[in-house]
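Structure provided below as structure tokens; questions to follow.
Removed: one protein chain of the complex. Kept in place: all other protein chains.
Chain lettering (A and B) follows the sequence in which the chains are written, and residue indices restart at 1 in each chain.
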Amino acid sequence: MYPRAFDYLAPTSKTEVLEILAERGSEVKILAGGQSLIPMMKLRFASPETLVDINGIGDLDSLDRQNGHLRVQSLVRHNDVVNSDIVKSDSAVMASAAPWIADPVVRNLGTPCGSVAHHDPEGDWASVMLAAGAEVVAESRDGGERVAPITDFLVDMFTTSLQPTELLTELRVPVRPGSGGNYQKLERKIGDYATVGVATHLELADNGTIANAGIALTSVYAFNLKVTEAEQMLIGAAPSDELFASAAHIAKDASDPVTDVRGSAEYKKDIVRVFTERGLAASLISARGL
Amino acid sequence: MEITVTVNGTAHTADVEPRMLLVDFIRTTLTLTGTHIGCDTTSCGVCTVLLDNTPVKSCTVFAVQANGRSLTTVEGLKQNGELHPIQAAFKEAHGLQCGYCTPAMMLVGSKLIEENPSPTEDEVRWAISGNLCRCTGYVNIVKSIQLAGEMVAAGGEEATE
Partner (left out) sequence: MTTTHHHEPITTAEVGGVGHSRRRVEDDRLIQGKGNYVDDIVLPGMLHMELVRSPLAHAKINSIDTSAAEAVEGVVAVVTGEMLAGYNLAWMPTLSGDTQAVLATDAVRFQGQEVAAVVATSPYAAKDGADMVMVDYEPLDPIVSPQQGLEPDAPVIRTDLEDKADNIAYEWDTGDEAAVEAAFAQADRIIELETHYPRSHPSPLETCGCVADVDGVTGQVTIYMTSQAPHAHRTVLALVAGLPEQNIRIISPDIGGGFGNKVPVYPGYVVATAASLVLGVPVKWVEDRTSNLISTGFGRDYYMKGQLGVTNEGKILGLRVDMLSDQGAFYADAQPTKVKAGLFHIVTGSYDYPAAYVKTKGVYTNKAPGGVAYRCSFRVTEASYLIERLVQNAAYDLGMDPAEIRRRNFIQPDQFPYTSPTGFIYDSGDYEKALDLALDMAGYNELRQEQAMLREQGRLMGIGLASFTEVVGAGPSEDYDILGLKMTDAAELRIHPTGKAILKLAVRSQGQGHETTFAQIVAEELGIPAADVKVIEGDTDNTPYGLGTYASRSTPTAGAATSIISRKLRDKGRKLAAHLLEASEEDIEWEVGRYYVKGSPDSSVTIQDVAFAAYTNHPREIEGGLEGVHYYDPPNMTYPFGSYIVVVDLDPGTGEWKVRRMIAVDDCGVRINPMIVDGQIQGGLTEGFAMSNMQWITFDEAGNCIGSNFMDYLIPTAWETPRFELGETVTPSPHHPIGAKGVGESATVGSPAAYVNAVIDALAHLGVRNIDMPVLPDRVWQAIQDHS
């Protein structure tokens, strides 16, 4: 219930943060929303020596359009995404997922950037970003700004390519015409993690065929899983129920969930199939602007 | 570390360990015991307070994070000897039984009706879905929050007459 003791720093500028990370990055933990970190510290599963609180830094909370992408900075909260008209119009997969993250009070503090940096296989945002084809921006004092595709950034469960000297400053979500998306989440109640989550994203070409597709799965693999094979199958094809059903089967076969109190592996795999089908159908509707 | 927090309109300065949870700062240092503790996984929400007018679970925030900021607890709802409409509504509509989740429900409810004075039942249930209750089945909590919205709207009309 109570964390172990730690030192606390509350820098007021990004430069200060990067300085601290450059000197002591491997000893410190960044505190943004804290809604994943603090519970772990209270159960003493994590006991960092020093917390660096970045909430006092200005200019790190923008959620806006920039050069063909949405910019989601470090201190953008889950509820900022829920309430954003820009997200609703530019990224349907984000808009669909955001209301189902945690609960309404936790969403006031938790951040998508923090969630991606945490890379919990039961976390939703990593799947959303994988489906949307996002990029991750990290900054360090000595390395400046580094932009990586999300697929490179996410390495394994709870592991990313973020260096101890780096701060994750931004998620960049591409905005393209003819896009639609959806997030299907099976949770037992509000506030639960996903038993199965499926993020889907479609971009339609002018002739109605699929120009780009993203499918990513939550909680059914060692980490959030991008189903590249299914995506490739969809690209260039004309949307149809049969096509989506095939993609759904590929996604089902790619998943590797565990049997636990939430259900058997067989059950969860079938949910992957059902959700991929439903998700692609919903993504199509939102891509067509219906 | 020394921190200064404005609590229900009054500034308080205290020296706290960084690891002290905000809820313990409120209950122990400030001796405001209306904010409660109910779980250890950020699930139940009985610790909810308003930090810079935003509902947060105070068991999952460190007191040092509140330095220089403002806090509203249940004790701050009553103003100038008058109950806040949300408080009056909870009594009128039997929105509480054991009272343990009530301060949190009232704070979340008061924020909701500030932005949306006539919430539907779905909107209320969604807004309080981060706060658990074991006694009431939520039925009268929803009614209380809706009633509070009506009371605020009616009060506003009177004020403009």
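Going forward, a residue touches a chain if its C-beta (ideal position, glycine included) is under 8 Å from a C-beta of that chain, and two chains touch if they have at least 3 such contacts.
As the structure is a computational prediction, the values presented were derived from the model and not from experiment.
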Checklist outcome for this item: Contact with the hidden chain, among B:T4, B:T33 or B:S118, goes to B:T33
Checklist outcome for this item: Touch assignment to the omitted chain, from B:L22, B:A66, B:L132 or B:L147, lands on B:L132
Checklist entry - In the whole complex, what residues of chain B lie against the chain that is missing from view? => result 17, 19-20, 24, 27, 31-41, 43-44, 46, 73-75, 77-78, 83, 87, 90-92, 94, 96-103, 106, 121, 124-126, 128-142
Checklist outcome for this item: Logged for chain A, residues touching the omitted partner chain are 1-2, 4, 44, 103, 186, 188-193, 195, 261-264, 267-268, 270-271, 274, 278
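One rule holds for everything that comes next: only the chains that are shown with their structure count from here on.
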Checklist entry - How many Å are there between the centre of chain A and the centre of chain B, using C-alpha atoms for each centre? => result 30
Checklist entry - Can you name the residues of chain B that touch chain A in the complex? => result 1, 17-19, 21, 40-43, 45, 48, 54-57, 59-62, 64-65, 67, 108, 126-131
Item to check | chain A residues within the chain B interface of the complex | outcome: 1-8, 10, 31, 34-35, 38-39, 41-43, 51, 53, 55, 102-106, 108-109, 190-191
